[in-house]
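Pasting a structure here, questions to come.
As you look at this complex, bear in mind that one protein chain is not there, while each of the others sits in place.
Labels run A and B following the written order; every chain starts at residue 1.
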Amino acid sequence: MLRKMTCIECPKGCQLEINEEGGRVISLTGNQCEKGLAYGRQEIESPMRILTTTVLTEGLDLKLVPVRTDKPIPKARLLEAMALISGARLTHPVAVGEVVIKDLLCLGVDLIATRSVQ
Amino acid sequence: MYDVLIIGGGVTGAAIARELSRYRLKIALLEKETELAFGVSKSNSGIIHPGTQNPPDSLKGKFCVLGNLLTREIAKELGVDFKEVGELIVIFNEADRPRLQQIKAEGERLGVPRLRIVERAWLREHEPNLNPDALAALYAPTAGIISPYRWVYALAENAARNGVKIFLGHKVTGITPEPGNRRLNVSVSRTEEPRRSVSGSEVTFRARFVINCAGLYADEVARLAGIDDLTIKPRKGEEFLLDKKREHLVNHIIFPLPTPTTKGILVIKTSDGNPMIGPTAEEVADKEDRSTSDAGLQKVLAATRQLVPSLSENDIIAYFAGLRPVAGKDFIIRHEAKVPGLITVAGIQSPGLTAGPAIALLVVELLKKHGLWPHRKLSFQHYRPKTTHLFSLPVTHLPFLLEQDPTYGEIVCRCEMVSAREVRDAIKRGARTLDGIKFRTRAQAGRCHGGFCTTRIMKIMIEELKLKPTEITKRGPGSNVIVESRE
Partner (left out) sequence: MAAALAAYQAGVKDILLIERDQYLGGILNQCIHPGFGLHHFKTDLTGPEYADRFIKQVAAAQEIEVSLRSFVVRLTADRELTYLKPGGMVTLQPRALIMATGCRERTREMIHIAGTRPAGIFPAGLAQKMVNIEGWLPGKEIVVIGSGDIGLIMARRFTLEGARVKAVVEIQKESRGLVRNVVQCLEDFQIPLYLNHRVALIHGRDRVEKVTVENNETKETFELTCDTVLVSVGLIPENELIEQAGSPDPAKPNLPGLFVCGNSLKVYDLVDNVTRDSQKAGEAAAEYLKNA
């Protein structure tokens, strides 16, 4: 199957054309450098995203604490992660970088605070 | 049992309520919307007309001249700003001069004071941004401007203070005479605020007299009582507000020569400082169609640039459309012989904002003629304390206010400089919706359109009105601002 996508590794934004079969890259054209190749392969084989969102707090000075995953997680599991996070409550103060949810969805990724709350 | 029931809380209903509250009567005002002044009275040009441009023997003309006099007096009592800015009806051709003379003569016959024709030199000096091709103008110095909704709120607050009961979210659905005893039964369906009561519940009010001043819906209300010779045709007017930075674009209200149906498209001063251009005049079928159009904008721009060439499209910061409730050429104010006790006040198109207090006097006469002999109250309160608005005060005055209440220092709306205290005051005086707060305080009415203040105002509403965030509306049921709140 032929797939088209835009490389986002640099501002040139090359239009990649990828021939793919069963989640495996067979050929890739349109890139102007190696990064483009790696990007295209990653996007087809296992696209990953950093998730940023918020967690509700209880008894703290902000209603929501903004958070992000400390490493990218599979794109396909973003909504699943959101569902889990929307049920979470933070009840103790945290500083920027501290863990809010450990080992999110058993992916080996932590959800960390991006703002301090008291 | 009420002596008088007023249907409709626009300027007409509010002015009647305030006038009747001078007497020892039991009075109620029923309004279907969540707040007063959400009908025609919220979207108009805000001009207190001097009386020109009306046919000499019309009710419109007579009530306009009298209304102009009364409005300035009552506005003073109620602490509402009225500014006498004057108006100019401008001509560009010698050929139009006879028409101008005719308008002047007609105005004088109606009793419009101090009319005079001014020439090009005068115009250059007093209206420098006016098109230099303007040849002459009819100058009516008694034209004024007022904030239409603040005017309605002040009238209604004062009426309430003098005993009138105001029921919001009360829509009249039936009017039936009680057989034999000259009473009217008015059925009402309630669409009240969330939580306060179950919406859709029905109640009945009994009254000796019912006054139908339901604006665009006066024909439908009349039909409820079996009166079917009224048809209200909405005539839409689109208006465009300019940035306050252009406050001094014009010094007067600038009119072209009127057409047989309208006063034309104008350059208006408003009591809040923003100049306004419009309105268009277009018959529409739908009484709720308050949409604006690209065509309307182009028409208004073309027409007003002819008057003031330096007008720029980029200065427009807001727009709206209003619907004039037209029932033929003139106002219709009469007692319905078929339904004794029912008084119709319909077709209150322009200059209805001006005419309100004069219409109220006629309504009192009609009531007397048909059997109500009210006594004046000794305890009538004429005055209403002026509301405090930071934007209209010099900075040097602020420390006094801050001493009274520190929350005058908590600025909620940056563009119009409105404090948390003013928002709370507005709620205490009856605001229930975001629009109600905007109309009373100007918060959200500036150039950022609530980008900064909306969440701040919502939080105050949550606190003061004990609402859930999702229950806050822009202007009543169905216009909820947000759909979910994470808790």
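Keep in mind that, in the parts below, a contact is a pair of C-beta atoms (placed from the backbone, for glycine too) under 8 Å apart; a residue touches a chain by one contact, two chains touch by 3 or more.
The model shown is predicted, which means the values in this text are computed figures rather than measured ones.
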Looking at the whole complex, which of B:D3, B:E410 or B:D425 touches the chain that is not displayed? B:E410
Touching the hidden chain in the full complex, which residues of chain B are there? Just list them. 245, 288, 290-294, 296-297, 313-314, 316-320, 395, 398-399, 402, 406-411, 414, 417, 419, 447-452, 454-455, 469, 473-487
Contact footprint on chain A, counting only the chain that is left out: 5-8, 11, 13, 47, 49-54, 56, 62-64, 66, 68, 75, 78-79, 82, 96, 114-116
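Convention: only the chains that are shown with their structure count from here on.
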For chain A versus chain B, what separation do you get between their C-alpha means, in angstrom? 54
